[in-house]
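A protein chain is absent from this complex, but the other protein chains hold their places.
Now for subunit A:
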Amino acid sequence: MSRRLRTGGRLIDRSKPIEFTFDGRILRGYIGDTLASALLADGQIVMGRSFKYHRPRSVVGSGPEEPNALMQIGEGAHFEPNQRATMQPLYDGLVAHSQNAWPSLAFDVGRINDFGSRFLPAGFYYKTFIHPRAFWKHVFEPVIRRAAGLGAAPTEADGDRYEHQYAFCDTLIVGGGIAGLTAALGSAKTGERVILVEQGATWGGRAVVDGATIDGKTAADWVKNAIEELEKKDNVTMINRCEGSGVYDHGYVLCTENLTGHLAAKTGPRERLWRIRVGRVITATGAIERPLSFAGNDVPGVMLASALRDYVVNHGVSMGERTVVVTNNDDAYRTAKVLIEAGLRVPAIIDTRQAVDSTMVKEIKALGVSVHTGRAIAKVHGNAKVTAVSICLQSGDGTVLQEIRCDAVAMSGGWSPVVHLWSHCGGKLWWDEERAMFRPDPDQPPRGADGKGFVITAGMASGALTTAEVLDDAAEAAGIDAPPCESSPEAPILPVWMMPEGADHALRSKMWLDYQNDVKVSDVRLAAQEGFESVEHAKRYTTLGMATDQGKLSNINGLAILAERLDATIPQVGTTTFRPPYTPTTIGTLAGEARGAIFQPLRRTPIHDWNEAHGAFWEPVGQWRRAYCFPQGSETHAEAVSREVKNTRQSLGMLDASTLGKLIVRGPDAGRLMDMLYTNMMSTLKPGRCRYGLMCDENGFLIDDGVVARIDDQTWLCHTTTGGADRIHGWIEDWLQCEWWDWKVHVVNVTEQFAQIAVVGPNARKVLEKLGGMDVSAEALPFMAWTDGRLGDFAVRVFRISFSGELSYEIAVPASQGLALWTALMEAGAEFGATPYGTEALHIMRAEKGFIMIGDETDGTVIPQDLGLDWAISKKKDDYLGKRGQARSEFQKPDRWKLVGLETLDGSALEDGAYAVGEGVNDNGQAIVQGRVTSTYMSPTLDRGIAMGLVERGPDRMGEVIRFTRIGQSPVEARIVDPVFFDREGEKSNV
């Protein structure tokens, strides 16, 4: 039974008892506890069920590496699954639930998988759930999803706030142990800007727990002094509860700070993502102890030796009364010492090494602890709790020599430096045979833009083991002298990857490598046997290291087993890739402020609020919102659109066209540039006149269109599509900066400088004349002309252009005047029934006129010639962007799909994107198609369906009837017609 010890626990405050609930039960702990330590103190050993076999599991570690003790914390909008109990500080009123157990943690039906585990080997799913095909989606997957999985998904939207913070420093130190503190003291002396982050709440790391002596002081005192000294420095920022999560190119580092995880009363953001640009990173991230692979190494009560002493020293909590220590190195002896000092019993130390006589070992022996050398654990007894261990020879096959009664096992298979941050950006590792660990190779660091390494490791993260080594290494990283410290030499580790070395299949099937994903020694061996020899393949086949802990405990042991099976060395097998983040990060933290109303920027025109107040139904166009239509009363959208079109055609409509791109192209070479950008001749356009133009990419495909106005001798104004404004601006700058850098042309994007209002319909001129101030008659301002002037109180530029086929003026006014002009025009137009119209009415009116729309009639594979726009392609010009591309043979083929109008015989509207059905089927058994619909609408003006489409040899087949697909219905017949359905002569616009 685990329990709270009478004394001890350097981090807990016994004067501050608090209550929390676990699976609905009220339990007690102290301020300073973690959820894991408090549960152990309350005798709650089983903390979770394993992923696949639903075996009972207890906490095995004491830090971020914990694979088993995953909890669901909080409730409702503040619920979070998969939190590690070892990293969750206890606070008053904390609500925790176990996960992955049904109906309860103590009795889990899923455990039946364990008893049939020989039927669930590695690759089981791949091999089994293949046939019949349809079963995967409807039978297998739902069942597996219910049985597997970790915590539940939250049912409510996240009620917490998150934020980002940008920071800059010369040196970022990750890890606040003695190595990190030494590095910080050194870096701080140089006066450079230093940030020191520590994932835990307290500073000092392992040294404080393990009781080292530094500079004649206890580690705790030395750490206290170091903190005080650093806090005095203006150039040092210290952040605890902040994890170094990822290192990226160009010295960019992400750190995740937990702000409220330890607080009962939570205000402000829950987590902060630090986005830090650094000169260099010193990773003092320590090391993680490795488990040993023996049968039953996952039985609750088996714990990492270092974790076991953490709980005793930090929280005054013991896992059991009688702890057997099993190890292949000296460090685990410290656990025995701590336990004995706490008054607990250590019946035996099982050491795989043959003869050890280091100072540490002698010291423990002198305490009367029986040390069994050359021995191993054959098997752990117990189900929901350790009851005994069987001892055997490490070099044997597991024949039991002795059984030792105990209720806890402390295991140590050696230490693995935390090399994650070193490796994220390409730092290389080397295998240290003597220490049995992958260590950072200082000669192959992650390199910055200057070719020099920008990550340095310090302390245990470098592979240092003793306190003296740690301090020396950290001091060297920071370029200072290490504080004096003496550590007695330790006996070397004996690498042990399986215990005992001759274990048979039955034993191997109970040796857990990856606790969280239930991967065993037998699974990795099976993967190797079945040909998954690459470590990356074996990982994916067995799921080793793929759980939320990303194999922090299991990877090295797993790849060692793989190497053994393949008769390869460990460095030959190598590690899998270390990817950020170091531990799971909440999606909310990554999103930061980007949620709700500020999920993404919304671009608003100067008339946006008016549109909204007048019932606009919005349509997203890029990041803009444009009014799709303005439904009135109980009108449907279709009815509203129909009314908008009719009112415009019969009297007066108004469109907020402010989103159109507006680019000023100016300079002595502007005409030359315009002729290159557009397919038609723009240099000959006279000042005061407008011309419709097409832009193609270098392959000849149509990418944008719009009306160009010649402003003066050296100045053109290009209107682009709404979506094209930024893209075309970038496109032009690309050509100017990279290809035609010596051309004297400036391009200025004035899209947002102007509001633009289209006044459309037979009464458009009357409205402008009512405002007065300038001559807008057909004589003064003919079709395709523009002029500057004053309309009422407004300084405007009026373009006589039309995308609707009606008499139409587009009026540009400085954006700050946009709403005022719009309102004035609405008032002046009231007597003509002025109707604001949206994008759908705009689309219908242009389609009635056969005008193309970029993105409807074009899709990146269409050239202007396909759309019958040959008239807009200059034959006189030597060159323009796309000219050479359009000359390719593919585009000359007579059977290209070309633009035509389409009218159904029954008057209905064709389906959007419908295909024209041809004769027969192709080699793949698919119906032959001969065209497709690009735009289709119900025309209120003509009271019938109209459409445009691309049809094979379309213009040569006028009058022919072809069939178009309909979803769920038989094809419908449509006649190929001219794409201009309305006012073919253009009489309405040219008045």
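The working rule: contacts are C-beta pairs under 8 Å (C-beta built on N, C-alpha and C of every residue); 3 or more make two chains touch, one makes a residue touch a chain; residues count from 1.
Going forward, contacts and distances are computed from a predicted model.
One chain of the complex is hidden; its UniProt record names it "Sarcosine oxidase subunit gamma", one of "Sarcosine oxidase subunit gamma", "ABC-2 type transport system permease protein", "HlyD family efflux transporter periplasmic adaptor subunit" or "Xanthine dehydrogenase family protein subunit M".
Considering A:Gln753, A:Ser874, A:Ser908 or A:Asn990, the position touching the chain not shown turns out to be A:Gln753 (whole complex). For the chain left out of this panel, the touching residue among A:Gly191, A:Gly216 or A:Gly268 is A:Gly268. Interface note: of A:Arg4, A:Arg84, A:Arg206 or A:Arg666, the residue touching the hidden chain in the full complex is A:Arg666. The hidden chain makes contact, of the residues A:Ser370, A:Gln444, A:Thr636 or A:Ser816, with A:Ser816. Against the chain not shown here, subunit A presents residues 161, 163-168, 193, 267-269, 275, 277, 593-594, 597-598, 600-606, 623-624, 664, 666-668, 744, 746, 748, 750-754, 814-817.
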